[in-house]
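Sending over a structure as structure tokens; questions will come in a sec.
With one protein chain removed, the remaining protein chains of the complex are shown where they sit.
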Amino acid sequence: MGFDRRAFLKFAGGAGAGIAVSPLPWKLLDDVSIWSQNWSWIPANPRGETTYELTTSKLCPSACGLKVRLTGGMPVRALGNPDHPLGGGLSALAAAEVQLMHSPARVKTPLRRDSGGNFIPIGWEEAEEALAGGLDAAGADIACVSGDETGSGLDVLSAFLGERGSDKLYLMPSEAQSAARAWRLMGGSGQPGYDLESSDFILAVGANVLESWGTFIRNRRIFAAARPHGEEPERGFVYAGPVQNNSAAVADSWIPLKPGSELIFILGLAAILTQRGLSAAAPDFASFREMLAGFDPQKVYALTGVSPQTLQNTAAALLRADRPLVLAGSECNQGGGAAQILAALALNLLLGGRCLRDIPLARPVLPAAEGRQEVQNRDLVAYMAQKPNPQALILYEANPVYALPDPESAAVALRNTPFKVSFSAFMDESSALCDLVLPMPLGLERLDDIESPYGCGKVFYALSRRTLETADTRHGMDILLRLSAGRGGLPASYREVLEARSAALGADHSALEAGEVFEAKAPAPGRLMLLPEILNRAAESKNSVISLALAPVQKIALGTAQTGIPPFNVKTIRGNELSGAEMSIFINSATAYSRGLREGDRVRLAGKHGEIRARVLIFEGIVPDAVGVPMGFGHTALDVFSRNKGANATELFTATPEAGTGFTLWNQIDVSIVKI
Amino acid sequence: MLKGKFLPLDSELLPEGSERCSLSKFILWLLPIGLLLLWGLYAAFKVLANGLGVTGLDDYFGFGLWITFDLAVIALGAGAFFTGLLRYILNIDPLKNIINLAVIVGFICYSGAMLILVLDIGQPLRAWFGYWHANVHSMLTEVIFCITCYCAVLVIEYIPLILEQRQLDRIPLIRHLAHNFHVFMPLFAGIGAFLSTFHQGSLGGMYGVMFGRPYAFREGFFIWPWTFFLFVLSAVGSGPLFTVLIASLMEKITGRKLVSWEVKSIMGKIAGTMLSVYIVFKLLDTWWWMTDTLPSRAGLTFDQMFYGWIYGKWLMFLEIIICGLLPCVILLKKSLRERVRLFYAAALLDCLGIVINRYVMTVQTLAQPVLPFDSWATYVPNWVEWAASILVIAYGAFLLSLSYRYLPIFPQEAALNRDCGSLGLPGRGS
Amino acid sequence: MEEKQQKAAGAAGLFGAAAPFLLGLVIALAFGWWLFPGLLFSEKQQPVAFSHKTHLEDAGQSCADCHFLREDGSFSGLPPTEACASCHSSAIGESRAELDYVENYVERGKEVPWLVHQKQPDNVFFSHAAHSQAFCATCHVEFDPEDEENKPDALCSVCHLPVEELDKQVAYRENRLTGYSKTTMKMARCESCHANPNHLGATNSNNACYTCHK
Partner (left out) sequence: MSAEHKEFRIKWGMVIDLDKCTGCGACMVACQAENNLAPTPDASNKKKVMNWLVVYELTNGKAFPAHEVAYLPRPCQQCGTQPCASVCPVVATEKNEEGGIVSQIYPRCIGCRYCMAACPYHARYFNWLDPVWPEGLDKVISPDVSVRPRGVVEKCSFCHHRFMKAKDKARVEKRDIFELEDGEYVTACAEACPNGAIAFGDLLNPGHKVSALAESPHAFRLLARLGTDPQVYYLSRRDWVRAQGDNRLAEEITRG
């Protein structure tokens, strides 16, 4: 019998029948579906014992407490730590902190710019040599910008520069500096502290206390504690500012203020309160009261947009409260000037000042270092305005090319500097322009310290600790100390600096390394001046007529200038805030109507130096004749999560000297809006 | 055999007594169809290889063009079971002249729908879970069971047609088999009718039970929401006419008469009758939904169910009045029905109405914001979804072309074309 | 007449005519039943020739020295190298296996990639705490570890290999397609208890999907 076609068909039929009654097809059917549960290209869960480590966030400006969860020794989650004095939950930034350790924006090895202008990865030895060479060549003409304002790194930087004969250590502008300036002028010693815990009424003027101002996670925990679910609040909270921001959303009331008119509003309140007989035990109170006579409710209305009735009601609420606290600040934590903080502090003194503290700052532990106050007193924006051209520039966790007002001129200044080095964990805009980029460990990867961040009410000292060994980062402070090789009495390692700092504060260093926090009560302030002359001069400069005022809005979910937008936080951006690469600016319907704009219109916003493009969003939670611009967009470096999203609001900022205090400020910015 | 003509190369395979174009012409006809098929297969490959992210579907519109397409072809493919029911169970004899086509169209519709479903589910390798891990409370389970079973029935109904192919028919065993199949046809027709009624209904039930979706949600009878019955009725009210439209389209393409006007007219009359029943209930249902279900169950008004132009009320007017009532009138009134142009217009409107119905039940249901602080969403299918849908249409055209050329599916063809033949009119197409 | 002849011929040659069919059938059955299961699984050896028997009998350890419930309710599973190194910081015996182990893992501080016969995929949450001996023994006396009649790990051996009796390791067989261990529990095994109505009241467990999936 030949194997013809018919036989073959029969064979195939038999084989088919046999296979069908064997386990083969059924097992395969089952296994294929099981295979689809465990595709090799889908990441697998890590396995291992769960452990926790307590620490304090160095990355989040709120310095909130963290409980880091590790699986098999690998950090996997940042959790809140309710027992931490500045903790009790997480900011949207701190929640992403563990993930940020693996962000694509991280600098993974030291980088040096070659002659062709490209970065090439180099080893640490070569990197430290390049650093030494570059700095030595500059001699004493070295400037340094630090983005860290709470760490002992400032001591090291200051001592390092001092040892080389330079005193050009600057901080990135922040509210803390404005407050320190005001405090110093008034005669305070350390930095102003706010005992929110004991206050029973909080008036936040411009300060976005529940989102970005001060120790905002602590602020929020205190806010929450006084508001039992669904019940009448135990502590009053009023927010005054140009935008109905996150703080305004949950405030008992929102008092709309024209951008930059915070000072006038505070003086208006002070005027009413002095008329009602309140006084402060300040040597210059009499002239203060006299000066306030010029701020009658009608004038305040004209300058701030707050009706006399609202002003009276607010003053009455402050009077009713037993321990009221007025917090002034700027929405975006910078550029608000010192005068408004000075005025708020004066207003608090009028109200009894029971919630004010004078937080002493530890003396520098390095002999050659200046005190923090001295550093805070320097004005980076003013320095940049002089168009200085130092021979070398050290950027320490600072991103001036993104975050300074008029960032383009910062970029020009950087380009004109012969040698610039960036100590940065992320490849940010400024690092991208440097000659040498040295990868920093993040807060969760390094031992560092946080001392009394602005906004807290007690002496606070805590350490961030290493939860993960990262192979190729080195703490910039260790590098600089190594470079100094003991000159100027500098210790060999940063740890020694921190130990000395702990000792100076009387804190147990090893307990701090284990995640504990040092706290000490801060005294009430001594006799302070009210400085009516300064306030008056600052207030008089507020009269300028503005056609369309810029109202920046900060959301910590979009990260800081260094981090950019953390990968997980991209999803928190609302659909009407960003569409693809295009962001929205917002105006209310009256403003839109008067300028012939509609929702969705593409517009060009122009300030004195720069301009941005965006789409119009109609949002009624903003004062008329003001335009809300979100901060945190418009990155051109970092990673795909930050890049190509909207525009950088700082392009529109124009810094001017504040009359009276001499500090720079940028809170009354006139912009033009043109439909394109 | 027709004398004095060139015979196609494959003439030995062609049905006896038929006239077909040349093989090369036929291949030329298949070429564009093949290209569309390839395009669709490319889209299908993309979906299977990368995932459904390549489509225009999103989390608001988990259902979109494909589900609309599936529901539409399944409704329009209802000609198969309903004609089968009328022909074999109710013994309406003239329908024997179109039943073969109805079966093939039904098979194409159902197998095509299943093909789309394989693409449309995220994990096609787990498709069999529908049987093995069935949730008996889900309308979709019923759909999965009935559609696959009914597709098998359609295969069984299709097989004897294939076996009647001229060359196959010469083999005694096969002729025997084909005959035996025919004997059992009433049984399969019955099973088919049962399965079809249920899954047509369950498809409607799928929407009617969604009590979180006020646009679709309907109260009902026992476990079946009113949409269950409406979907059955609308399917039988349009399926037969879709078969007629396909027959007429084939006539247009081939230039040969395939089904007598009388048969078409009967189909039209039957569909019209069912359509009128459907429309009455649809109007009642809409009224009840508007005045009771919507306000009382969802706190929403009729007006809130429509939005702008894209989801406007005109769609509902078009669906129920222009594509519902109007064809009803035409199909039921003999004088109107017998006017050919009006008849076809009515048939087209009828089918269009059902497609619109399936579209709004799928897409508008999902577009309508239920959360008070949400807003209307819009959906635009992308090329992948269109290509895959066209894949099914091309596949249908391909199968129909082959079936028409090689299988004796039109019993009347020879008789109807005897005159034409003598007039020398060539059969043009496939 | 013709038909009859055909029939007769068919009957006579029935076996002959069906031979290809039967051949196909037999080959397919053999392939499907014997060859295929072998082909589906690969066989792997453990990276370290570990003997439970040595550790239990010679070293006098108990199961719970390595496999225990942690305070947080999680199960320790297999001990990390760090734990083993508390004895094996350097080789204490003379066996080749131990020398290899110390050299390759302890000295290098590496974890052993053990092949776990009962390894469950990521989507399964198995709670050792919920399946404790003490708890199961309230009804199933055969699992009572206090009872001298029983083996100490009788309950463990319901799912795991009876490793305490094994001096040599059992080869690990892995499904080439799914990556599952051949001896791991599949869902039907879980359901044999979880879907058992007798268990529902007594154990606070039920057969809900979320009882075991994550």
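Here the chain labels run A, B and C in written order, and each chain numbers its own residues starting at 1.
Following the convention adopted for this analysis, a contact is a pair of C-beta atoms (placed from the backbone, for glycine too) under 8 Å apart; a residue touches a chain by one contact, two chains touch by 3 or more.
For clarity, every value in this text was computed on a predicted model and none was experimentally measured.
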* Structure fact -> Contact set (omitted chain vs shown chains) is A, B, C
* Selected from B:15, B:40, B:79 or B:205 as touching the chain missing from the view -> B:205
* **Option from B:104, B:144 or B:330 whose C-beta touches the chain left out** => B:144
* Out of A:20, A:590 or A:674, which is the one that touches the chain we can't see? -> A:590
* Which listed residue (A:7, A:224, A:385 or A:483) would be found touching the missing chain in the intact complex? -> A:224
* Structure fact -> Out of C:69, C:158 or C:193, only one touches the absent chain, namely C:69
* Structure fact -> The missing chain sits against subunit C at residues 69-74, 121-123, 125, 127, 129-130, 132, 204, 206-211, 213-214
* To do: Identify the residues of subunit B touching the omitted chain, counting contacts across the whole complex.
  => 50-54, 57-63, 120-123, 126-127, 129-130, 133-135, 137-141, 143-144, 205-206, 209-214, 223-225, 295, 297-301, 304, 365-366, 370-374, 377
* To do: Spell out the interface residues on subunit A facing the chain that's missing from view.
  => 34, 36-37, 39, 41-48, 50, 64, 69, 71, 74-80, 88-92, 94-96, 98-99, 101-104, 106, 210-211, 216-217, 220-221, 223-225, 227, 229-230, 232, 244, 246-250, 256, 555-557, 566-576, 578-580, 588-590, 620-624, 639-641
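Simple rule for what comes next: only the chains that are shown with their structure count from here on.
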* What topology does the chain touch graph have (line, ring, star, complete, other)? -> line
* Could you say which residues in subunit C touch two or more other chains, in rising order? -> none
* Asked: subunit A: which residues touch two or more other chains?
  -> 32, 35
* Over in the complex, which subunit B residues touch subunit A? Could you list them? => 123, 125-126, 128-129
* Complex interface listing, subunit A residues touching subunit C -> 1, 3, 7-8, 10-19, 21-24, 27-28, 31-32, 34-35, 37-38, 40, 44-45, 47-50
* So in the complex, which bits of subunit A are touching subunit B? -> 29, 32-33, 35-36
